[in-house]
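First up is the structure itself, then whatever we jot down about it.
Only one protein chain is missing; all other protein chains are in place.
Which chain is which? They are A, B and C, in the order written, and residues in each are numbered from 1.
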Amino acid sequence: MIIDHPLLGPRDSAEFTYMGDARLIERPSPDSPDAAAAFYDYAYLRDNPAGWHRELWFHEAGDRSWLVVTRNTVTHEISKVEFASDVARAKGRSK
Amino acid sequence: MHDLIPIPALGVATQTIGTITIAENAGVALASVAARRGRADICADVLTSILGAVPDVGKAVLHDPEAGFWMAAGQWMIGAPMDTHEDLADQLKAKLGDAASVTEQSGGWVVFDITGAAMPDMCEILCNAPIRRMAAGDVQRTMIHQLGCFVIRRAADDHIRILGPRASAGSLHHALITAATAVA
Amino acid sequence: MTQKNRIAGGQIDRNTTCKFTFDGRTYAGHAGDTLASALLANGVRLMGRSFKYHRPRGPMTASSDEPNALVHLRSGARTEPNTRATTTELFDGLTATSQNRLGSLSFDLLAVNDRLSTFLTAGFYYKTFMWPAAFWEKVYEPIIRRAAGLGTLSFEDDPDVYDKGFLHCDLLIIGAGPAGLMAALTAARSGAEVILADEDFRMGGRLNSETYTIDDAAGADWAAATVSELANMPNVRLLSRTTVIGAFDHGIYGAVERVSDHIATPDAGKPRQILWRIYTQKTILAAGAIERPIAFNNNDRPGIMTASALRSYANRFGVAVNKRTAIFTNDDDGHRTATDLHAKGVKVIVIDPRADAPRARDYEVLAGAQVVDTMGRLGLTFAKVCLADGTERIIECGALGTSGGWNPNVHLTCHQRGRPVWNDALAAFVPDDLPAGMTVAGAAKGDMSTAGALAGGAQAAHSALELKGRLPAIPQAEDAPVNITPFWYVEGASRAWVDQQNDVTVKDVKLSHQEGFRSVEHLKRYTTLGMGTDQGKTANMGGLAIMAELAGKTIPEVGTTMFRPPYTPVAIGAFGGRHRGQDFHPKRLTPSHKWAEEQGAVFVEVGNWMRAQWFPRKDETTWRESVDREVLATRKSVGVCDVTTLGKVDVQGADAADFLNLIYCNGFAKLPVGKARYGLMLREDGIAMDDGTAARMAEDHFVVTTTTANALSVYRHMEFVRQCLVPDLDVQLISTTESWAQYAVAGPNARRVLEKIVDQDISNAAFSFMACANITVCGGLRARLFRISFSGELAFEIAVPTAYGDALIRRIMTAGAEFDITPYGTEALGVMRIEKGHATGNELNGTTTAANLGMGRMVSDKKDSIGSVLSRREGLNRADDLRAVGIKPIDPTQPVPAGAHLMISDGPVDAAHDQGYVTSACYSPNLGHHIALAFLKNGEGRIGETMRLVSPLTDIDVQVEICSAHFIDPKGERLRA
Partner (left out) sequence: MRYSGLRVIKEALSGHKGWTPAWREPDPAAHYDIVIIGGGGHGLATAHYLAKEFGQARVAVIEKGWIGGGNVGRNTTIIRSNYLLDGNEPFYEMSLKLWEGLEQDLNYNAMVSQRGILNLIHSDGQRDAFIRRGNAMILNGADADLLSTADIKKRYPFLKTHDARFPIKGGLAQHRGGTVRHDAVAWGYARSADQRGVEIIQNCEVTGFRIEGGVCKGVETSRGFIGAGKVGCAVAGNSSRLMSLANMRLPIESHVLQAFVSEGLKPVLPGVITFGAGHFYCSQSDKGGLVFGGDIDGYNSYAQRGNLPTVEDVCEGAMAIFPMLGRARLLRMWGGIMDMSMDGSPIIDKTHIDGLYFNGGWCYGGFKATPASGFAFAHLLAKDTPHPTAAAYRFDRFEKGLMIDEKGMGNQPNLH
């Protein structure tokens, strides 16, 4: 597969390490009253869709950036590639 | 002055196979610079003062005596002659202050210079860098024999420089030699 | 033997004669021949035996879809089983032997299977061989296994090397027939970067096998001229002898270039083959079409082949397979073969089941007739024909060409699970759902005429590259329409082969239908149709058509043909490339490697690292002697060990401490500058991930160490936390594992050794336990010093830039000489850490919690850290949880091996009563007996208990005492000394 890196352009997916659902960015707050349930959901439950999937890839053999790749799990087509840090900020993860 | 004598990563003689010459270059001091949060401007100014320009994404600035290339967003590798810049990291830190994190990298890498007409053929069986499409000053991080390396296309048309992990200098050199032999 | 079937013409080089042997007999052929064409020229039709019935077989094709003519090519370690004679390029000195026979090729004892074929129908083995149960592995299966298989491997290492490479282009064209060549010309003239790949050693595709003209030139000449024009263009790369094997995601194609297969042995250092990964924007598939056979009784005898193969042998290779040849065809293309052969002086007769078959002036055409049977034990001698009027006629012939129509070669269009669609006019599947970026041109698309291929190729290139302007001029060529009446098998045929390699007959397809295996997938799996080395390229369609007829459905209702990569079978060596044997993975050498080699160290693989395991002395005969000495010497005076392999990460930035506070379960915010602290990292699921130290070199600078094994994954995890969870912390991470050579200097005299090297005061007062600092050594070399201890002794770890690592180890040895400093390897390191009760990978095995490790209290509940919430789950905090303990044998001579399980001393020994297991074990030379670390249920409360340690796998059953995991210096007085 080819991942179109936001800065480096098309790069072979073999240069990347895969982690999984990009929802892993949305780590719950440990302080909330339902933290235990929220962390269980965060750590273990997945939509695992047959279709478009936002997922985390690490450019291990490249610039060491974590990317959020929007990819179709049926066709493997990739429609969007973003820096995970940008996605994280958009999700309100700035300190 | 200390009296410890450094040794090159491999200490191997320059070898010519067909048109290709493979030479270990032990004379490069390296340090990485990573801009601190909110200090990118200062960092860029300092880099410009040293290199003449800030290396753009996927590019090297082949400047003298210091040269540099882009590693990641806000992060660059700076190289300079070891003879004059053994303390390159300290020199950079002095200029950058707390605008950047500076890390000495001289010990992390082995440097090979590869020249010759068949260099592109050799690259094609070594790594996924699109060598024939790369121009002078283009840099790509890529895998060679499973090792993460930087491939830098130098000024001369038939010259590339490869930075590979120093601990695997022997395996990398072996891969270079077999590839050169295969295309010779 | 003379080349008795050699006729004039063709593209072989008659000036170059190649001597070769087949089954020990010597023959001559020419450069430009294939092994099959050369054998046929010499009158040899019998080249192999079929898989199941061991029927005599000759080539059915002149191409890579060959099911029958499979041989052992070359000999000794270079033996290549199952090699298609039809694509093997002849070279001088070639040797080949026949395979899958017991006895000789012409007298194969296993041909008895053919006599038993009534019993050996599709799936018969599922219904029998069940009694008695024990007989399967012992009796039935070994017989079946010996009989099965085709060729045999050499049982020697493959002596050749393979390369793997990468190519990048704008347009990849697969197939260099008329469509591919025209596409290449069109694309190349636009300046695009073009790769044209063809599996054949001569580009031109069918043009080389036909008598057509293009403009005024012979087709083959036009092809040669076009190839030479392309070869002179700098933006074109021609890859002949290169099979594109697969279409993978996002425009990545696999291709195998057979660099040296056409010579006897590769030149020194040169690869036999190269696996190319081709990265392309667009692809044109111009892979042509495959002629399909017709099924009739005994349609598999040597001499029976596709009509187009006969044409190839005659036109391209100058071989008339036999001077008397029959053609059995349901379409006009078969008549071309007749015309061409007749022109070459072959006596031809055409059998065409169509009542309105075209007539010919020069040879006989039996319209409305069918071939119903053939004769000839080892090769065709007669064909029995049922004429239009129902009477039978026996025709003497040594070759019989069949033409059941052409299937567009859709193989690569299916690799991303695209399904072709049925086209009635062609009576064939044509490509439909294509991989992104691919277009199809020429016969592969269903444009069966040369003119159609040329125009289609140009058009495909034009649109693929979105070229502006007019199409190039298309040369003049034949443009005959396809005229076909579908005809799959002769009515009433039963021992009529559909899949010749796997011996699947019409009867088997019928049985499959009868037993309910009616979908194409069931048909394939039940009968093995299409499962041979040719992936059923010539067979699948026929099987499908017969099933459709039996089921009363249309062909597309039964299913479509599906193909999977690779297009043709690929040597496993090519996929392996250089990564084999010692070069499987690169080696990582430590900075002291050269020195350690000089000391005669024994090395061990630790991931990709090679580490000194121990340093034997001349008088030592066992590894234990060396290791015991190294341990005792270190504890007595001082030892040194290269610990460079531990992962090192520089963590810098204003928020570095906050960052470490998040990734470690214990606190780091208040760690003062100049101090290091042990840190335990949890995964988010609350399980221990890794441990190490973090040393605060400056307010905004930490040096973090990881275990050797987890260096990469911990760095990745740290970057995940940094970029994805706390993107706006001011933290920068750089892995510096290889930048620093790091040595542990341990033992009571460690300080005295290092005082001779470092340039500052390292007394206990000035540099206490867990201190760290940037220092200089030997009069000014920059260095890092950490007072940390893995061995439990007074110890330092000292680091210098890697280039000085060699010099430093030598200096340490010199400085330590007066204290008898002893280098120690990973074994002694392991013994000392077990003696001290330190956990390592064996304990942090991915299932253990901080509590299991006895570090439960480290998990701070005053701050957020990765894993802290889930570490509190009930299942990880049970009363009888495993706890790390020490183990010692009651009888000090007994071992307490790792991997053994703990049981109640006088209780039962089974899984239900398992109490725990030993993680690490060694002989402690300090204590004089074996010791071990273990996880034991409720271990803390069981210190002093006598238990039973069992390892039934290795016949061990000993009584042990549970003790503290800290065997040596439990109060830590030594390391603070």
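Before moving on, here are some points about what is shown:
Here is the rule we go by: a residue touches a chain if its C-beta (ideal position, glycine included) is under 8 Å from a C-beta of that chain, and two chains touch if they have at least 3 such contacts.
As the structure is a computational prediction, the values presented were derived from the model and not from experiment.
The chain not shown here is in contact, across the full complex, with A, C. Within the complete assembly, C:K164 is the residue of C:R6, C:K164, C:R237 or C:R833 that touches the hidden chain.
Of the listed residues C:A31, C:L110, C:L150 or C:A654, the one in contact with the hidden chain in the full complex is C:L150. One of C:L239, C:I252, C:V482 or C:V506 touches the chain omitted from the figure, and that residue is C:I252. By the touch criterion stated above, the residues of chain A touching the omitted chain are 1, 13-14, 18-21, 37, 40, 43-50, 53, 55, 71, 73-76. Residues of chain C that touch the chain left out of the display are 51, 78-82, 118-119, 121, 124-131, 133, 136-137, 141, 144-146, 148-158, 160, 162, 164, 246, 248-249, 252, 254, 275, 277, 415-417, 507, 511, 514-517, 519, 521-522, 525-526, 528, 531-533, 535, 564-566, 569-573, 575-577, 579-585, 587, 604-606, 683-687, 689, 841-842, 845-847, 870, 873-877, 897-901, 909-911, 914, 917-921, 950-954.
We adopt the following convention: only the chains that are shown with their structure count from here on.
One simple way to say how far apart two chains are is to compare their mean CA positions; for chain A and chain B this gives 31 Å. Of all residues in chain C, those touching 2 or more other chains are 279, 728-729, listed in ascending order. For chain A, residues that reach two or more other chains under the stated contact definition are 12, 60, 64-65, 83.
Listed in rising order, the residues of chain A touching chain C in the complex are 1-2, 12, 17, 19, 24-25, 27, 30-31, 35-36, 39-40, 42-43, 56, 58, 60, 64-66, 75-78, 83-89, 93-95. Residues of chain A touching chain B in their complex: 7-9, 12, 14-15, 60-65, 83. Residues of chain B that touch chain A in their complex: 57-58, 71-73, 75, 128, 141-143, 148.
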